[in-house]
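Of the protein chains in this complex, one is absent; all others appear in place.
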Amino acid sequence: MTQAPVQQLDQIFVMLKHWLVGYVPAAAQPVVSSLLSVVAILALFPALFAFTTVLERKGLGRMQNRYGPNRVGPFGLLQPLADGIKSLTKEDVVPRTADKAVHFMAPLLLVAASFLAYAVLPVGRNMAAVNLDAGVLYFFAVGAVAELAVFMAGWSSHNKYSLLGAMRAIAQMISYEVPLILSSLAVIMAAGSLSTVEIAGRQAGYSGIWPHWYVLTPWGLAGFLLFMIAATAETNRSPFDLPEGESEIIAGYYTEYSGFKFALFFLGEYLGMFAISGLGITLFLGGWSAPFSFLTWIPSWIWFFAKLLALIAVFIWMRGTLPRLRMDQLMNFAWKFMLPMALLVMVSAGVWRFLPHGVLRWIVCFVMIAVPYVLLGRGLLQGKKIGKRTYRFAE
Amino acid sequence: MSAMVTRVVLEEEESARGVEGELLEISMGPHHPSTHGVFRMDVRLDGERVTRLKPVFGYLHRNHEKIAEKASYLAAIPYTDRLDYLCSMTNNWGYALAVEKLAGIPVPERAEYIRVITAELTRLQNHASLIGFLLQDMGASGTPLMYAFREREKILDLFESLTGARMMCNYMRFGGVRVDCSSEWLEAAQNIASSFPQFLDEYEQLLTGNEILMARTQGVGALSAELAVNAGITGPMLRASGVNYDLRKVDRYGIYDRFTFRVPLGDHGDVYDRYMIRLLEMRESVKILEQALAAIPEGPIIDPKTRLRGLRPKAGEAYGRIEGPKGELGFFLISDGSTNPYRYKVRPPSMINLTVLEDMCLGRNVADVVVILGSVDIVMGEVDR
Amino acid sequence: MLGEGIVKGLAETARNFLGSFVDEERLTTVEYPEERLPQAEAARNFPFLIYDGDDAEKGLRCVACQICEKECPPRCIHIEKSKDKKPDYVGKQQFYPAVFDIDVSVCMSCQICVEVCPFEAIRMDTQFELSTDDRFGGLLWTKAELAKTNEYYHSIHPTEAGETDARLDEEKAKVAAKAKPAEAEMQAKA
Partner (left out) sequence: MTQAISVEEIKAAMEAAVPGCRAEILRNESPSAQHSLLIDHEHAVNVAAFLRDDMALRLDFCSCVSGVDWPDREITEKVKVKKTVTTPEGEAQEQDVEETRKTMIPGFLEAVYHLFSIEKKHGPVVLRMRTVNRGGDARLPSLTPVWRSAEFQEREAFDLYGIVFEGHPDLRRILMWEGFADYPMRKDYVPPAEDDVEAVAK
């Protein structure tokens, strides 16, 4: 009976929704139910965006031995508010030669598309807005709209830098979508479902204290890493932030955006990052399930957001450390490393499925991934003779 | 010469290829995040490949030379601070050296030691920040730059406590230096010299082995030794191309013959070599600092017979040069016997190192251009004068 | 192996991230208006004129020799000599500056004026929070704004001020020593 309050806490939002929906006539209930979900998503994730901007700036600051923003509000937490006011009061500059309609539409489309992806994300037990049978497919489909939005922005700005940025973005996003989808295919194979709710549910069991997360298998770990690398590229985050490349092409496709439209681009980008991290969590990190069986009393939605924040922290950490790749290297990496690795992960997931439980399948799967990794890594570096050098000295 | 030939060949190739579609003409700069100030490159792109690049500068031109010709020998010193505003100490020294040659002024021993110490500290902070800027151009969101600035801050504090200013030191005079340094100051300098290698280790840990950095820099912007010499490239850039030419060894100006240090040389002449040469040079500079701080004698700091105000060197001319952090910094002075130089000419290493920018960038893409430019190490205050 | 350097780099930033919470050496930022670093004693910003005693008009050491005006590299000093004379610190009759203006928006804080001044009359201030929106009213400093007491000088550059005072005292003593026999003679004659 001790479980009851815990379960209640876990399902508090679900119950809240049911309670609210109960007040409307039965005919309107589906509509109201979806509306409530939509409102929750629209309120929650932008708030998370605001929080993340502070977190990012403070985290980066600490990595660079600075404080980061700490003047507005306690610990600088109200900084996004100030930023928002600033971007709202800024002049909205539209280039005279720009295609005004498309220029206006692009940020809206980006944000809208980013929001759509949240429909299938289970942020807690029974907490997905829609349980689509082809949830993962739907996710990637609406994710691809972001590419269109980015290209619209780059093209309509009528700026050479923007155009270069848009070209880079298209090439990069399309290339990295392949390993992204391939690496998630392994999970789909293992789970036997395209539904995100189903996949998350599959991972909610435990052997001893260990959960049944896909990341805790050799192919799952490799797949997760590949997925996250591809996700970084998909969301144009450092070290794959070439489309923005402020030191090369000056913010790329959004060079010509200012004020609130610029803020919308930012919002869209971060929403994309959350969504894709959320998908990564759902596919590999067990979604909303607790990492140890004895921690299941903590509500599922807390676990989901804890994992999300952890992934965001990793994104920030990478941004604070790594320089940017070059376009051709980015492409090389996608097609000569990511793609074969993702295929191998898929094969390895199949092998894992059909080998009997035991040490053997661990070894086989590990070798299947580790050996090509070393070889491909070598090929990538040695092919261009890249490595540390020794230097001579004159007295 | 050979580079000019390649340039012509490339242009012919371009026309022969019958390019489909348009070439993109981009004006990179003068307001561009990685042009290190107001510098412009007129770039012609085929896709993202550079087919032509013309550097355009002069936006910061203030006719430094004319100003100095109208001012007295003393009054030109604060203006030299503002040439390469990261290394005012070495700029001062270059000018002081030229005047000393022109007027035959001796420099006391202690002053020479202080000059070496301040110049090597300048080299440390310049190279550290340059690497930070280079990584910034590569998109490393400022982290290496911030680490470099953390260390640079200590050196600038040291400069401030000695000279009163952090960057515009206005410290050296012909015949010596302006104020003496205390024993506490030397101790603080010693602390920096002993803690700097640790910072360099951290810096290398963060950067040197990084695959992305290696991929971005190795084989990029390669410069042959032959072209480097012919185009008058100096400093770390020349040595990265494998030419052993360090004025501290060649001219042995000041008292550099008293210190043992090595000159690192690269073999490829690409951006990675330039980056590594600077790192290695910093380690050698620390060695010089340690030796100079251990051996500094007591004594006067300025030649007592020299008149600072109203110096009138005999009619004649002199060319003095030193190994600045960016390359050979030369000052050419002609005196007509009056109190101000008849001709005052700066040989700015930043500007002359830009001569080969186009040769290094042709056939590479936009992302490489900013990295190559970053590795040249320019400061617009010096390029434009 | 691929990724080795990247992991090393990540470790380094993580070390700095954590280090910035515990290590003073790593978090060097100072939160400026509230927290201030102590200024170096040698710090310099813009020149000021020293006067002895309480009266800025009377005690101004400057004798309007105009050397600083001539030597100033950016020519930001403007001096007009007085018609009459007044006694200086040793009692000698000297001119004084009727007008002494420094345009601090032109001044480049090089300290050449201090070096060339033979009368120890001009020194560098350390005041740096001088922002104003008034170009000429706020940044063209007249004699009245430039004049500061010797005590103020002592408070910002104690060592340097001590040396200067010692030098001046010596000079005064010399003059006094010269004057004494003369006085004695006068008395004897009387």
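Order as written gives the chain letters A, B and C; numbering starts at 1 within each chain.
Convention: contacts are C-beta pairs under 8 Å (C-beta built on N, C-alpha and C of every residue); 3 or more make two chains touch, one makes a residue touch a chain.
Everything quoted here is computed from the prediction, not taken from an experiment.
Displayed chains that the missing chain touches over the full complex: B (touch as defined at the top).
Touch with the chain omitted from the figure is made, among B:133, B:149, B:196 or B:332, by B:332.
Across B:52, B:216, B:326 or B:345, the single residue that touches the chain missing here is B:345.
In the complete assembly, the contact with the undisplayed chain comes from B:102, out of B:28, B:50, B:89 or B:102.
Residues of subunit B in contact with the chain left out of this view: 1, 3-4, 57-58, 61, 63, 65-66, 101-104, 227, 229-234, 243, 245, 250-252, 313-321, 328, 330, 332, 334-335, 343, 345, 347, 351-352, 354-356, 384-385.
The rule is simple: only the chains that are shown with their structure count from here on.
Shown here, the protein chains touch in all possible pairs. Chain pairs A-C and B-C differ in how many C-beta pairs are in contact, and the one with more is B-C.
Comparing each chain's Cα centroid with the centroid of every protein Cα atom identifies chain B as the most central. Rounded to whole angstrom, the centroid-to-centroid distance between subunit A and subunit B, based on C-alpha atoms, equals 43 Å. Our note on geometry: subunit A versus subunit C, Cα centroid distance of 58 Å, whole angstroms.
Across the assembly, subunit C contributes 2-3, 6, 9, 12-13, 16, 26, 28 as residues in contact with two or more other chains.
Residue positions 143, 147, 150, 206, 208-214 of subunit B each touch two or more of the other chains.
Contact residues on subunit B toward subunit A in their complex (touch as defined above): 24, 26, 32-34, 48, 135-143, 146-147, 150, 206, 208-216, 218-219, 244, 246, 249, 262-268, 272-273, 276-277, 280, 365-370. Interface of subunit C with subunit A (complex): residues 1-3, 6, 9-10, 12-14, 16-17, 19-21, 26-29, 31.
Partner subunit C is touched in their complex by these residues of subunit A: 59, 62-67, 70, 317-318, 320-322, 337, 373-374, 376-378, 380-381.
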